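Below is a structure I'd like to ask you about.
Note that one protein chain is taken out, while the other chains of the complex remain in position.
The chains carry the letters A and B, assigned in the order they are written, with residues numbered from 1 in each.
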Amino acid sequence: MVITWQREALPGRSWEVRLSVARHFRLIAASLVACSISSIALAQSYPARPVSLIVPAPTGGGTDVFARVLAEIVEGDLKQKFVVENRSGAGGTLGTTQIVAAKPDGYTVGFIWNSPLTTSPHSLNVAYTPDSYRAVMSIGFSSYVLCAQPGFPAKDAQEFIAKLKAPDAKYTYGNDGIGGTMQLAAERIFQSAGVKVRGIPFGGAGETAKNFLGGHVDFYGGSLPPILPHAQAGKAKCLLLTSAAKNPALPETDGLSALALDKAETVLWWGLIVPKDVPEPVFETLQKAFITAAGSEKFKAAMAKQGATLRVLDGKATDALIRTELTALGEVAKSLGIQKKTP
Amino acid sequence: MTGARVAQWKAEVAGGLLLAAIGGFFLYFGLRLPPPDEPGVPGPGSAPIALGVIIALCGLAVAIGGLRKADRSSLDLGGRKQAIALISLVLATALFEPAGFMLSTFTFLTAGFILLGGASWQRAVPAAALVSGGLWLTFTKLLGVGLPYGLIGEILFR
Partner (left out) sequence: MTSANFLLNGLWIAVQPKNLLLCFIGCFWGSIVGVLPGLGPLAGMALLLPLTFSLDPTGAIIMLCGIFYGAMYGGSTTSILMRIPGEAASVVTCIDGYEMAKKGRAGAALSIAALGSFVGGVLSVIGLMLVAPRLADAMLAIGPAAEFTILLAALGVSIFAASGPLLKTIAMIALGLVLAMIGLDPLTATPRFTFGSLNLSDGLSFAAMAIGLFGISEILMSFSQTITERPQAPKLREMLPTKQELKDSAMPTVRGSFIGFFFGIVPGVGHIVSTFASYAVEKALSKHPEEFGKGAVAGVAGPETANNATTGAAMIPLLVLGIPAIPVTAVLLSALTIHGVQPGPLMIAQHPEIFWGLIASMLIGNFMLVVLNLPLVGLFVSMLRLPYGFLAPTILLVCIIGVYSIKASGFDLMVMVAFGILGYALRLMSFDIAPLLLAFVLGDRLEVNFRRALTISEGDYGIFLKGPAAQVAVAMVIAVTIGVLILKLRRWKAAA
């Protein structure tokens, strides 16, 4: 049961009082409210109170840091608090579900990475599709990397793939978990190149790095930051990125272009989404503020320090990116035999 | 203060059977999980199946031990106060999100102070208001924890 009523408290500022019995009923209530509130009045005052910025990742990860730096810059611009709330769990799908189901008034927005939007839907039963949220913008990407032990007899991507193709080749690589973006990124390349490597799933890139450095798996597969210092210290030989282009943080490492496999590119990227029915003026305000913030020197520096590449896209372009990636990764997951599993 | 009592051996039998049922539950649903991808490497169901069997066997052993027990002592299951504490706790947690922090905690504390602590209305109501208000301020303002607003919270603080 949902009781919703509203009244004009101050001229030009509407507010409402609500009693929601269950969280997912909020969506219905909210769409009722959204229809009745004059959206012009809302835009003039937005944001009139603190905005919740939901991050479906744990505190301290790359996604969380980007969200916090962005929030700080946007706060100064819009003169309102953006409170970062970490809602991690189920590969980010838990928090994403909350963002999508939130009241579309612009006071709940979500800062996400691509995995819960384009990867998880292939292995988990999620309650959203690209039609149930709206992408506001995206900030850029970071590629995954495959590294071998320092003594591995290959010096570039070509030789690496050649070694994997050898008839007696029998190697293991660590990844971030089955059905995760990293695994799909790696398998997509292996498939295109026609090689087979035994995947060993770990709890995250840090754990993979630890097991790779200890010699328990042959190759490291994961994001750049955990392996970067070890590559610099000569403890790892990084041979192939999952992006088409090279990365300035690892200038010696080939991108997929070196193998003419540009089309198999899978990267990790970040962006802002809101529930579908957010009023247009609010959407515009958010898009403008976050695109400006992402272009600031302060944010550029934060991106560079994490080895990420700045590439700011607006809502429309981000939405297109999500849809293409969702389809492409769906095909990889299907060919790997990953299916939606029910208990 | 004493409440409902039950013979020790009966409790052991009931507890053992409950444990065996829990083991059976994990065994049953564990068998329905997908089989291992390759032979020799345990799959998602392997460990739950093994543990389900161990729990079930332990439960049965406890139940049999209870049957053979010569001890005639009895067990205090709890009385009125436990029932009150439990029911109010269940209500407070169930209403925490829908009714909001203020309403659920104030009601819970008032009821608790009166029924468990034997306080009078005149003392319980202000104490409950003070404690719930203080906790609200500590957690939301100082620690930045998001607590459910609910009706009263929306009127007072938003």
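The rule is simple: contacts are C-beta pairs under 8 Å (C-beta built on N, C-alpha and C of every residue); 3 or more make two chains touch, one makes a residue touch a chain.
Remember, it's a predicted structure, so these values are computed and weren't measured experimentally.
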Chain not shown, touching residues in chain A: 58-62, 64-65, 68-69, 71-72, 84-87, 89-91, 93-94, 97, 123-125, 127, 172, 177-179, 198, 200-203, 206-207, 209-211, 213-217, 225-226, 228-230, 232-233, 235, 302, 305-306, 338, 341-343
Sites on chain B contacted by the missing partner chain, in the whole complex: 1-3, 11-12, 15, 19, 22-23, 26, 29, 33-34, 37-44, 46-48, 51-52, 54-55, 58-59, 61-62, 65, 75-79, 81-82, 85-86, 88-90, 92-94, 96-97, 105, 108-109, 111-113, 116-119, 127, 131-132, 135, 139, 143-147
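Quick note on the criterion: only the chains that are shown with their structure count from here on.
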Computed distance of Cα centres, chain B from chain A, in Å: 36
Touching residues on chain B, where the partner in the complex is chain A: 29, 33-34, 97-99, 144, 146, 150-151, 154-155, 158
For the chain A and chain B complex, residues of the former touching the latter: 15, 17-23, 49, 52, 83, 85, 341, 343
